[in-house]
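Encoded as structure tokens, here's the structure I'll be asking about.
Note that one protein chain of the assembly has been removed; the remaining protein chains are unaltered in position.
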Amino acid sequence: MKNVKVNIKLNGRKFEREVEPRTLLLDFVREFADLTATHMGCDTSNCGACTVLLDGKPVKSCTVLAVQADDREVRTLEGLGEEPLMKRLKEEFIEKHGLQCGFCTSGMLISSYSLLRKKSDPNEKEIREAISGNICRCTGYHGIVEAVKSVKGETAREKLPESPELVRR
Amino acid sequence: MSSITDIVNGKGRFVDDISFPGMVHIAFARSNYSRAKLLYVKGGYTARDFPYFMASAGEGATEEDLSLRAPVLASKFAAYLGEPIAAVTGKNRYEAEDNLDSVEIDYDPLKPILDPVEALNSEPVIPGVKTNIISDRYVGKEFSAGEAEIVLEDRLENRRVATNPLETRGIVAAYDGTKLTVWTPTQSAHSVRDGICESMNLGKESVRVIQTDTGGAFGLKGGVYPEYIVAASLAMKLKVPVKWIETRREHLMASRPGRGVVGNMRIHAMKSGVIKGISGDVIVDAGAYGGASWSSGWIAFQITGPYAIPNAYFHARSVMTNKVEQGPYRGAGRPEASFMMERMIDLLADEIGADPLDIRLLNAAKDKFRSPTGMEIEASAGFMARAFEKMEYRRLARESKPGISCFALIPAVSDGESCRIKVERGRINVWLGGNAHGQRHDLWVAKLLSGKFGVDPSIIELQLGDTDMLKEGVGSWGSRSAIVGANALLKVADKVIAHVKKDKGAYTARALLSGDYDEYEYANEKGMLISFCANLAVADADAAGNVRVSKLKAYYDVGKALVPDVVVSQIKGGAVQGVGQVLSENIEFDQDGQLMAASLSDSGVLNSVQSPDIDVYLEEVPSRFPHGAKGVGESPTIGVPTALVRAIERSAGIRIRKTPVSPEEIVNARSRVK
Partner (left out) sequence: MGSTPGKFDYLKVSSIRDAVKALSEVENSKVLAGGQSLIPLLKTRIMTIDLLVDIGGIAALDSFREDNGFIEIGASYKVGSLEENRSVSKYIPALHEAAAGIADPLVRNMGTVGGNLSHADPGNDLPPVMTALDAEFVISGNGNQRVEKSDKFFQGAFSTGLSHNEVLTAVRIPRNGGNATSAFMKQAKSSGDFSLASVATVLHLDDDMNCLSSRTVLGSIFPRPYLMKSVDSHLQGKKINTGLLKEINNIVKNGISVESDFFASAEYKRYIASYLVTEALALAYKRAEAGLT
């Protein structure tokens, strides 16, 4: 079985590696790039603890092969740290108890971030729908929804500079 | 411990984030059958390499008869689906799983016995024993039905539920030739250490267990597992660090799930609604081997809850089946007990046409009460009246069909907890025997200690569990860790203050921080601490049987809330677990013993769209402890299921006897009623 070369722009930095084709994007990010914010919570494509942005859209990195991300942009939580919107979300996650154990948190933050990028003023139903691919076993989701609510509306485009690759579709 | 800021920045250190050069990954070959003779096992590391048994054999085992002790690796017989049989290693997860191909197992499958009631009288589910009953006791006092005008019977059941923390089990182990170090997410570093030492016959000084950031536990991570013994053994044998991370499928089939109880209950009452007695059978599905004998008697003990019921008598049995051993799941016996009581009291209310609150108030304890099983409660009537007034039950009952529940929470305060405070270079480090994994113990530790010491809370840091940093410790479970932890913390703080006084003549914060102090105490605690709680739910089931929860309320006496926000957050999260138990959570097998829950979503964990919010009201009647706190963590998993089941029952016009209740069961029951 032949290895293949992949070239992934990970958090704005080029990562070129020879990988086994079966390598999951999750493991590429964690093992090769040593970025451990992205977690494996289930291997059954349900929990979303492994959520990353692929070309600006949130996906489950445990259900994407690294080769599928070849020549594409991947952002993990580490790579979104300086985004003002993400900073606000993190503050509110802490403030509103949007986490307890914290294992789902990076995925939750990315799905919430992604929602607010798409729609700056979502209602509760839309918030709940947007994070429905991310399972939290601790909070009952309430604190997470409240955190997103308190950031919504702040995301008017002009207030938040953003990296161009994040909005590329 | 990673701070909450570290966690939101993705800088937590969970067990899978720990890596060492040369580390190998472990994968397990597991039984494909729920019950089978193993004709041969070839390849990988097997019981021949690691002939160990799990430490806990349960109460049914004797010194001579060790058949009830679970083997770490099965060699002759597989007693449940997913039982570990052999281990292989690889340089990463992929390669370890590839190497499973090198393991050959030949089975002679037998018909599995999966139903605990069938198992009561069936042939033994494992070899070497005469009966499947591993715990058999009568709880309470026999009584005669005598004057009771009404006797109602029902069969009630909670099916098994996976604990399903988002982070599964996992372990990293390394051996330096003299000492084994283990990193693992856990509710108790000390119980993992003790379990490893006992299984492998190692001295406690030769094993160090360090808690990693722990991605949820809910009972799962209280103790030691066969896989951990294998990892420890492999680290010592191979002399390289090893890692094992449980897959979700392994979790669903082979970690210890909770609930799994059948109750055949009889309630004896007067037409007035006064309950004269409750009796019946409690049968716990303990799974294979003897480790899970603990819960049947514990459930029976607390069935009467907040009510002054003069007679109670239960036959409590834990029965082995061909499933993985049962374990504690958030609530651990308390929700099961309350389910029995609340379902029967609602049945009685319906029988005599009484309002469910009136009948509860009628039977509430008007004064201190000692139940026939020995459970001592304070007067509960006043609490109930306040609770349902605050939750506006009467008003809601006029416009909808709310279900209500009351219960008495018994936190596991017994045996207390340990604490160590170390003051060094102007900083204060704290270790607790029962550490945190999302409960934000860091907040109350900083709050209580900064108050006590008169120092800035930012110099106080709660550390993760570590058996080398803290001599002994119990653990975080049973709604206990803040109560007994804070108690130990304040005691040790007093010791530190006394030490400073002795050194410096008088205590000042400056004197404290200019010195080095290191104090430890195991604050023993006997006796019980019981608090009252109540819930309310409104729900309806549509024509397809799908339930919509429109209102959930909780009114809990939490004692003094150490950090009120955190208390509320705990209750909200637990409430959704309670809803999940009622609506969807289960891990079912087909008749051949194959697991039908193959994914996290199959096992019924609720997502954000399916999860209702809950209104939380706290009553703060201080406890006897200096900090005034009572238990919190398990309350919503006790009171929400019972209130919600009642709400569904009332709206659908059917009787609900089991959790979970599926849309199909609602539809079928409704069509029978019509």
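A and B label the chains in the order they appear, each numbered from 1.
Criterion: a contact is a pair of C-beta atoms (placed from the backbone, for glycine too) under 8 Å apart; a residue touches a chain by one contact, two chains touch by 3 or more.
Being a predicted model, the structure only gives us computed values, none of them experimental.
Only one of the listed residues, A:68, A:120 or A:150, touches the absent chain: A:68. The residue from A:58, A:79, A:102 or A:122 that touches the chain not shown here is A:58. Annotation for subunit B: contacts to the undisplayed chain at residues 27-28, 30, 82, 93-94, 97-98, 100, 247-250, 543-544, 546, 583-586, 588, 590, 596-597, 599, 601-604, 607, 660, 662-664, 667-668, 671. Mapped onto subunit A, the interface with the missing chain covers residues 1-2, 4, 20-22, 24, 27, 40, 43-45, 48, 51, 54, 57-60, 62-65, 67-68, 70, 111, 129-130, 132-134.
As a convention for this text, only the chains that are shown with their structure count from here on.
A straight line joining the Cα centres of subunit A and subunit B is 31 Å long. Of all the residues in subunit A, the ones that touch subunit B in their complex are 20, 22-23, 27, 30-31, 35-47, 49, 76-78, 81, 90, 93-94, 97, 99-106, 109, 127-129, 131-145. Against subunit A, the residues of subunit B that register as touching in their complex are 2, 4-5, 7-12, 14, 16-17, 92-94, 164-168, 213-218, 245, 247-249, 437-440, 565-566, 568-570, 572-577, 598-602, 605, 607-609, 611, 613-614.
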